[in-house]
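One protein chain is absent from this view; the other protein chains keep their places.
Let's turn to subunit A:
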Amino acid sequence: MAAAMSYVHADVENLKATELRLGLPGVEESDKMPSPPSTPRAGTKRALAGEHREVEPKAAPPAAKAQVVGWPPVRSYRKSCFQQASSKTKEAAPAPVVVKQEEAAVAAAPPAAAAAGGSLYVKVSMDGAPYLRKIDLKMYKGYRELREALEAMFLGFSGDAGSVNPSDFAVTYEDKDGDLMLVGDVPFGMFMSTCKRMRIMKGSEARGLGSSKE
């Protein structure tokens, strides 16, 4: 039956979505196609009549089905908490900030910066600092910019300890497996996709000289 065929077809599509491919994690096809602010155009709506097929054109590459706005229905508040947790860098149903001339249909939940695919916030702690900071890794093109930003952000805390030498500190991060790694070993793109949080440690600790804190 045509109906049954289309169910099988749907399954095949899902298989394709989970197939293994070569390539570094985080260096996949582009995050998202610029999907329209709302869902499929009138042309594809015809596909809905009587046929239970996916609404996207079949020509779409397997793993990158055009994401539909607002589906699955999870509040962006909740989604934005798990950006890093998701193993893929693509962001579901972005709120695309497509600004038209008449500033009309800007389909955006207010935390557009966080929920849209355009940011990757991680927490940064520094030993001895009173509270954490959050930075958006996507703001930086590479390690040098990142390090400069961190220095600008955190050096103020150690100001009263006299002159601060940035090389006294080691920047580490916790990756997806929970391991503590030194920042700078892997390509920046890979770092972005595996970094869960960062920690700036005093140099002596980073060299592994005991676990006692100062």
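In this text, contacts are C-beta pairs under 8 Å (C-beta built on N, C-alpha and C of every residue); 3 or more make two chains touch, one makes a residue touch a chain; residues count from 1.
Convention: contacts and distances are computed from a predicted model.
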Absent chain [UniProt protein name; select from "Neurobeachin beta-propeller domain-containing protein", "Eukaryotic translation initiation factor 3 subunit C", "C2H2-type domain-containing protein" or "F-box domain-containing protein"]: "F-box domain-containing protein"
Candidates A:69, A:170 or A:190 - the one touching the absent chain: A:69
Residues belonging to subunit A that touch the chain removed from view: 4, 7-8, 10, 14, 17-18, 36-42, 45, 48-50, 52-55, 63, 65, 67-79, 81-82, 85-88, 90, 92-93, 95, 102-115, 123, 125, 128, 130-134, 197, 212-214
